[in-house]
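Missing here: one protein chain of the complex. Every other protein chain is in place.
Let's turn to subunit A:
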Amino acid sequence: MSAKSSPAVARRVPVYALRVVLALFFAFPVVFMLVSSLKPDEQIFGDLGSPRAFLPVGSLSLENYAAVFDRVPAIRFLLNSLGISAITIVLGILVNSLAAFALSRMRWPGRKLLLTVIIATLIVPFETFALPLVWWVNELPWLEVNGFSVTLTEGWLDTYRVQVLPFVANAFSIFLFHQYFQSIPKELDEAALIDGAGWFGIYRRIVLPLSGPAIATVAILTFLPAWNSYLWPLMVVQDEELRPVMVGIQYFFQLNVSWGQVMAYASMITVPVLALFLAFQRSFINSIASSGVKG
């Protein structure tokens, strides 16, 4: 038996060796970031020409992390990004799945045309309409709640909602939900209608519970841009207390850049994403594969 398996093992060795090399290759930037975050600037540049750049050797300390907290309200920014991402995900799943349900399960004139138009909006890059959107959100009304009184205000700039609401409705998420809902047998709807269920009941009790993979996909694909958001908050948020993590990276780019602090801050804002990835590795890979999206 061992004689039979030896050639198979031998064949696998180069494959695994290649995988190890590739894994190291892709891990290098992250390893460099984490290791450099523990080194003083002089050592980071001194180690650049050797493998020491990727090794936790020399003068190591947490000083760069301490300096980050002196320079940037990092905890505030992290909490802001977590809150903004979480609310965007929850509202995104609700709104986009409802839209997709109407497009996929209900029969009404113009739904195919509307779906085509929604998908067509995917080709328009955000940067092209960012400035008009700033003007638009500045004109939008809102109900301000102060205790028991409600007043009508104008303009959404410098708020959390302006970082959330424009990104709730998402064409790609609607498309994903639509495609997934199409795979759920329509006979289930008909049976439920005969039993007296309404359309919202069918959505809530039948379609949504069967759409776990689609929900996971949308959640992850909504989280990534929400967490990485930079241009939009830069344009619409002036109050430091409302800023998300990515804007914080700019705090370090003064005339003399302290690269150790940059690496420490980058590690702090990358670790939550890495932790999320490790926790939901299987769903993440499945979601990317099923959506056909490349990073």
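The rule is simple: a residue touches a chain if its C-beta (ideal position, glycine included) is under 8 Å from a C-beta of that chain, and two chains touch if they have at least 3 such contacts; residues count from 1.
Quick note on the criterion: contacts and distances are computed from a predicted model.
Chemist: Could you tell me which of "Carbon-monoxide dehydrogenase small subunit", "Phosphate transport system permease protein", "Cytochrome c oxidase subunit 1" or "Carbohydrate ABC transporter substrate-binding protein (CUT1 family)" is the UniProt name of the chain missing from the displayed complex?
Modeler: So, among "Carbon-monoxide dehydrogenase small subunit", "Phosphate transport system permease protein", "Cytochrome c oxidase subunit 1" or "Carbohydrate ABC transporter substrate-binding protein (CUT1 family)", the name matching the hidden chain's UniProt entry is "Carbohydrate ABC transporter substrate-binding protein (CUT1 family)".
Chemist: Which listed residue (A:L157, A:L188 or A:L276) would be found touching the missing chain in the intact complex?
Modeler: A:L157
Chemist: Please give every residue of subunit A in contact with the chain that is not shown.
Modeler: 41-42, 45-46, 48, 70-72, 83, 91, 131, 134-135, 138, 142-145, 153, 155-162, 164-165, 200, 231, 234-236, 238-242, 247-248, 250-257, 259
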